[in-house]
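Apart from one protein chain that is not included, each protein chain of the complex appears where it belongs.
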Amino acid sequence: MSRIDGRTPEQLRPVSIERGWSKHAEGSVLVSFGDTRVLCTASVTEGVPRWRKGSGEGWVTAEYAMLPRSTNTRGDRESVRGKIGGRTHEISRLIGRSLRAVIDYKALGENTVVLDCDVLQADGGTRTAAITGAYVALADAVAWARTKKIVRPGRRPLTGTVAAVSVGIVAGTPLLDLCYEEDVRAETDMNVVCTGDGRFVEVQGTAEAEPFDREELNALLDLATAGCTDLGKLQRAALDSASS
Amino acid sequence: MSRIDGRTPEQLRPVSIERGWSKHAEGSVLVSFGDTRVLCTASVTEGVPRWRKGSGEGWVTAEYAMLPRSTNTRGDRESVRGKIGGRTHEISRLIGRSLRAVIDYKALGENTVVLDCDVLQADGGTRTAAITGAYVALADAVAWARTKKIVRPGRRPLTGTVAAVSVGIVAGTPLLDLCYEEDVRAETDMNVVCTGDGRFVEVQGTAEAEPFDREELNALLDLATAGCTDLGKLQRAALDSASS
Amino acid sequence: MSRIDGRTPEQLRPVSIERGWSKHAEGSVLVSFGDTRVLCTASVTEGVPRWRKGSGEGWVTAEYAMLPRSTNTRGDRESVRGKIGGRTHEISRLIGRSLRAVIDYKALGENTVVLDCDVLQADGGTRTAAITGAYVALADAVAWARTKKIVRPGRRPLTGTVAAVSVGIVAGTPLLDLCYEEDVRAETDMNVVCTGDGRFVEVQGTAEAEPFDREELNALLDLATAGCTDLGKLQRAALDSASS
Amino acid sequence: MSRIDGRTPEQLRPVSIERGWSKHAEGSVLVSFGDTRVLCTASVTEGVPRWRKGSGEGWVTAEYAMLPRSTNTRGDRESVRGKIGGRTHEISRLIGRSLRAVIDYKALGENTVVLDCDVLQADGGTRTAAITGAYVALADAVAWARTKKIVRPGRRPLTGTVAAVSVGIVAGTPLLDLCYEEDVRAETDMNVVCTGDGRFVEVQGTAEAEPFDREELNALLDLATAGCTDLGKLQRAALDSASS
Amino acid sequence: MSRIDGRTPEQLRPVSIERGWSKHAEGSVLVSFGDTRVLCTASVTEGVPRWRKGSGEGWVTAEYAMLPRSTNTRGDRESVRGKIGGRTHEISRLIGRSLRAVIDYKALGENTVVLDCDVLQADGGTRTAAITGAYVALADAVAWARTKKIVRPGRRPLTGTVAAVSVGIVAGTPLLDLCYEEDVRAETDMNVVCTGDGRFVEVQGTAEAEPFDREELNALLDLATAGCTDLGKLQRAALDSASS
Partner (left out) sequence: MSRIDGRTPEQLRPVSIERGWSKHAEGSVLVSFGDTRVLCTASVTEGVPRWRKGSGEGWVTAEYAMLPRSTNTRGDRESVRGKIGGRTHEISRLIGRSLRAVIDYKALGENTVVLDCDVLQADGGTRTAAITGAYVALADAVAWARTKKIVRPGRRPLTGTVAAVSVGIVAGTPLLDLCYEEDVRAETDMNVVCTGDGRFVEVQGTAEAEPFDREELNALLDLATAGCTDLGKLQRAALDSASS
């Protein structure tokens, strides 16, 4: 069976990871999973939030947002409505937790990195593209902080790599990296965040229509683990290329 | 190895499900998982939100909140701060999705059920207790709506049952139904929502310290599935007892 | 003439004052006036608000709220609406002033007690039940603070007792402790807060339909003073029983 | 004993009621009680809030606010802070209730009158000055609405008159119409709203320091009733003068 | 051609500048441009906003607002809506910038002056009346601060004078100081802020209907410069009269 865009079930969309997209940020990446395009910037500031002062430990956090016309129908700006919606909150928290999973707070020292993930164009999988791109921006920002001696010499704040991908069951078939049209029709939808060594940081599966059984869950986890491994290679390649 | 409160790893805390707790609501349950106590009320109103009007289909949604002193340290009221936090949003959405998984919108007709889950006392697992209790309140509210002919005769809006439980790995051991002290120390934390036939509605696993591998994930899912089965029996018993 | 629930005009509803309802709070009371049920918790923290720092004096404040389905028709959550309504503000302020009337700030030292009064079920008189219950929670919290030496030895921050009751004129007859149905029909409605020695802390009378004259006012004050005396005895009995 | 400004205990401050202060509003009054100056405007609009539509009845409501520098120290604007404080809410509600006490909703028809009471300069008693002035603005607005046939011919929406005054006990002496300096020192503070025939619409007494007894309460009510009678004469005189 | 109110095109409306209108503020002016009436108060506080601390420099800022019924149709209060509208923001910023143009921050020292400009009655040109009046209130406040030695002896924080006026093209004719009816019909609308020596602080021209050409722009600037010169004389006269 071929997918709407001709891919096989276990195939990622074309992925691109463009580093150094912004001249201001310490790390910045324009990541694309097919037509999904997310601008990820990493901002380093010395100091930590008040509740963490004096701990000797750093902090990493994230904010996710969609431009109003990143989607097919224009959405209201959350700044105009005066409050952040539940979905936005949920995804910001997910991105933050995912990246903190590969941070050694002690090695980071009392510094903060904020990852801003702004969706310029949405076509499904924005949160997983955001995590995958934000990791690369974070790596660039940490490298910058080491160069500037904001991170103490010899310290390595980054303990591993993370990438994320969505999987789902559409018309009974488990598929990797859903585009929007597939996502809408999915019976089950799962977002999986893995470290480079194939372990799980986050597993979030939701039955959109029918509950799913253990076998389906296993099939989805297999797809996701393989997809994250591929994404990890693309991240490595991007970081190895001269840039920024 | 015995747990902080003497339980075995695969043992639930004492669970109680008190129906008919409020004289005003169409369904109301005070649910306890050990010292965690959540008041769940189900409110039925005729009509649906604007975006659903004319569809012939109903809607079920949920709002979760904690009383300021339900926890060890008093938290600010979200009404006083003027906005809802990310965690509250996230849990409200989870409860709503979980209950909608067992609702036939067509059978419900253009009616809305709102589940309010207010944590009176927190000791870990508040979201899973809320789902488990809210299901019973929902069942009572649906029964009431059938009696009042708000739901058309012969229609059965409830298509199954749902219960939820937390699991986690503490000091290397997978445990069922974590209390607060265990939750704080957990390396991995997972909330699982199952239907009565043992399938999954939601699986949300998070590595709090170390990423987790497939084997650990499997052990947690085994524990959670068994726990939900037990909770399903307690829900059934509560609904079978004369009350409300 | 007998009342809707069979009481005489000068009779309180059945009142219960359950101490030690919450394991976390320094003082906690579930108070019932008939079907009105309010959970009152007292939270002690060392330190005072900024404007009071260095004064050597403490502070006592209160926050009142209703659960969304504590009433016959579900009300929107104030946290969801993003602002606190006028009625909530008004009652929170009334509770705070009433309790501060029996506090010696110097004896309390630079400590703060916050009283949270959350209405679990409403049937008229929620603010007066809240004051009556909050006093008991406050007494327990002050006792706790003395035991923990947060209040200096020999200091007695509590200078008296307070209780509150509603009175009103229904169909021309002055009645004590109105339930919701009576409250709705009342021509005049008054909330009275008294100290244990029969003096007034607050008198708030409102003509709902017709203005009231001096004679009616006097009849209401007589009823209220007697009602508060009875409530004071019930508070004493609750505090004398072993608990918390 | 003479007061800070030379008055006797039962004497009002110089009161002025200037009608027709604004060219836009249907009724407008600049009222002064000594140095307290409040601009009261009455705005008539056809139609009523949604919850009252189709009832055939009108509505009267009020909004109170202080200019930032109406007080000795500049206060933050509530619009800038993004929320209305409890005191503002409380006073707005009091003014609205007081004026509704003399309105026949049926006679008003489905029309709304909004009273805006903006304190230009504050020196104690702003809420009582506001009620006293707003009554005159309301009377002018109702007269306007009758002239314009917005109120049906022969209907008399105004059923009486209201005026308000503060009283308090300062250094043991009951005083009428407290200025700011007296208000700060008052042991007991009471705001009383009376109709022209000497009956009560609102009685709000608060013990600021010591609880007050029945005898003190009676002395304050005597003072307030006499003060409101005097204010009623001044309102009558203002309405009788050619203006607006 | 004569204007709606009989003025010639280059004529100001009757302008009055009443100093010392408020007993609390360090400077206060009730300014009228015809029926437009704005209360301007200047509040001096020692200290500066956080971002300016330690700079040795002062700060001047402004807040503009309209009373709800200052206009022909009642507007909602921004405090009730919970947010400040774009027009209010824009005008507040304009007033602040205009006054800062004649302030020597060093000479002011680390002190702050806040100008509150509240429109009591609006008939066009509220922002230009506000700037013209606020300048006089600022001058009084600075004089007060020098007397109180809050500004160091010998320092002169005020480096010049500012006044503002609106101009516009109505039915092809350039007019000075538009009233509301003229403003509504204007094809082009311009607000000009000048210093006493005839130079520009702000020029804000907007084509309301047709774009305007260079010649029209020049005619408007000529009118505005002359108008500001006249206003400067009136400001001087007001400041020279004994008052405040």
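Order of writing sets the chain letters: A, B, C, D and E. Residues in each chain are counted from 1.
One rule holds for everything that comes next: a contact is a pair of C-beta atoms (placed from the backbone, for glycine too) under 8 Å apart; a residue touches a chain by one contact, two chains touch by 3 or more.
Keep in mind that what you see is a predicted model, and the values were worked out from it rather than measured.
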- Considering the entire complex, write down the shown chains that touch the omitted one. A, E
- Write down which of E:Arg50, E:Lys149 or E:Arg214 is the residue touching the left-out chain. E:Arg214
- Out of E:His24, E:Arg52 or E:Arg97, the sole contact with the unshown chain comes from E:Arg97
- Query: Among A:Thr45, A:Thr159, A:Thr173 or A:Ser241, which residue is in touch with the absent chain?
  - Reply: A:Thr45
- Would you mind spotting which of E:Thr45, E:Gln204 or E:Thr229 touches the chain that isn't drawn? E:Gln204
- Message: For review purposes, identify every residue of chain A that touches the missing chain, sorted by number.
- Response: 22-25, 28, 35, 39, 41, 43, 45, 63, 65, 67-72, 74, 77-80, 82-84, 88, 114, 116, 118, 120-123
- chain E, residues in touch with the chain not shown (by the definition above): 83-87, 89-90, 92-93, 97, 101, 160, 190, 194-195, 197-207, 210-214, 217, 221, 225
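Everything below uses one rule, namely that only the chains that are shown with their structure count from here on.
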- Note on the structure: In contact with chain D and chain E alike are the chains none
- Item | Residue-number overlap at the chain B/chain C interface, same or different (half cut) | same
- chain C onto chain E, rotation angle from CA fit, given as a multiple of 5 degrees: 120
- Separation of the C-alpha centres, chain A versus chain E, in whole Å, is 50
- Item | Approximate Å spacing (C-alpha centroids) for the pair chain A, chain D | 59
- Message: Could you pull out the residues of chain E that touch at least 2 other chains?
- Response: 82-83
- Among line, ring, star, complete and other, the chain contact graph is line
